[in-house]
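All protein chains of the complex are present and in place, except for one that has been dropped.
Let's turn to chain A:
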Amino acid sequence: MTSRRSSFGVGFSESSNSLKAGASAVSEALTQAGLSSEEVQLCFLFCTSRHDPEDFFRGVKSGLSEITKFFGGFANGTCTNDHLGYDGYQTVVGVWGNTDLTFDLLIQEGIAFQEFETGSALGQQIHQKNYSEPTQMLLLFDAVNRLEGKFRMNYGTPFIQGMNETIGTWPKVVGARLLGDMKFKPTRQWIGDRMTQNSAMALILSGNIQMDYQIMHGCHPASAYHKVTAVKGANLLELDHKPALDVVGEILGEDLRDNYQELKFFVTLGKNIGDKWENYNPGNYINRMCVGVDTESRGLYMAEMDLEEGMEVQLMRRSFEMEYVSVQTKKLIERTKLANRRIIFGLYINCSGRAAAYSNNTDEDIRYVQEAIDGEFPLMGIYEAGELAMIGGELQVLDWTGLFCLFSEAKD
């Protein structure tokens, strides 16, 4: 039996009118895909928090039919092959049709304060599907917990631990922690044909589909190893039996130590899960960003609660080479082609902090992804607050990372 050649198209809009932005982006996507509104089976949609989420969803829906299922949420920025932008009115829509693959959309609401339980319940749903063939999963969850007004991050570590408890066998998985801006305003998600929030969602694909990805770190180890000697949740209390803030402050100097608020989103610690003395191997590193300072206990609030006592960490320096992004992107494309697969589309999940406006970079790494693709297949990209990918056989939440994924199908 010959399989169909699926069609995919992306559309981008920066209109401040949310309804128009949705309609315009979906129209552009349909044109690129060469699909009619009745042929779209799955629609990805992302927009920034500046948009009215209901209007945007209505706008996207206006260009599609009732058979289309939706999957997406807020993003701090978006990109396609020709456009990129963040912190404004960016939107991106991807339409997928004419395909033989089957997909399931699973959701577990209530992740705020309940990351482990939510992960466990979602893992259970996936387990119950009892997939007999290899599956690929795109996992998204809300980053923002503002149920009590003040911002609290929804942590990925307990969420993944919860999933680990119930899921059984993991599909091949990538994912993102969703946010709509860098002020951590409440976010929205869309799944099936409805809008939700405070959720974890999984898109599970099976059939003639394969997902491959390349992790692209933006940090290099810069310091000696320091041992975690006290930790409480995401609060790194001590390194080398001394207050973590003092240790980091001593390395960075008095200026930064005295202006400790400047350490937020700037200090990044690296966890090497490989041989600690071998040459730097990005595939063995998990970067963890400091998102706050605990002035009372002189600890560092980290973006995840995966640091444990006894682990050794290094201070990481954000200085990735743009060429590295280009080379790694091209390598994955070549590998996929050599496996005789037709690339349907590329998905780039980028850490918001890597955007030039928020980093030392003078250029956008996404431009190098766009150049490497060179219009060969559609690119859909989002800026989020944490990337999910397997490292060392376990799903990890990665900080300061770009995750380039290729969705491909076997050629006839």
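Operating definition for what follows: a contact is a pair of C-beta atoms (placed from the backbone, for glycine too) under 8 Å apart; a residue touches a chain by one contact, two chains touch by 3 or more; residues count from 1.
In the analysis below, contacts and distances are computed from a predicted model.
**Q** Would you kindly match the missing chain to its UniProt protein name, picking from "GMC family oxidoreductase", "Molybdenum transport system permease", "Fe(2+) transporter FeoB" or "Adenylate cyclase, class 3"?
**A** "Adenylate cyclase, class 3"
**Q** Touching the absent chain in the whole complex: find that residue among A:S65, A:Q261, A:N281 or A:T295.
**A** In the full complex, the listed residue that touches the missing chain is A:Q261.
**Q** Pick out which of A:D52, A:D104 or A:E371 touches the chain that's been left out of the picture.
**A** A:D52
**Q** If the hidden chain were put back, which of A:Y89, A:W170 or A:Y324 would touch it?
**A** A:Y89
**Q** Would you indicate which residue among A:A222, A:I273 or A:M322 is in contact with the undisplayed chain?
**A** A:A222
**Q** What chain A residues would touch the chain not displayed?
**A** 16, 50, 52, 87-89, 182-183, 185, 222-224, 250-253, 255-256, 261-262, 264-267, 315, 317-319, 357-360, 362
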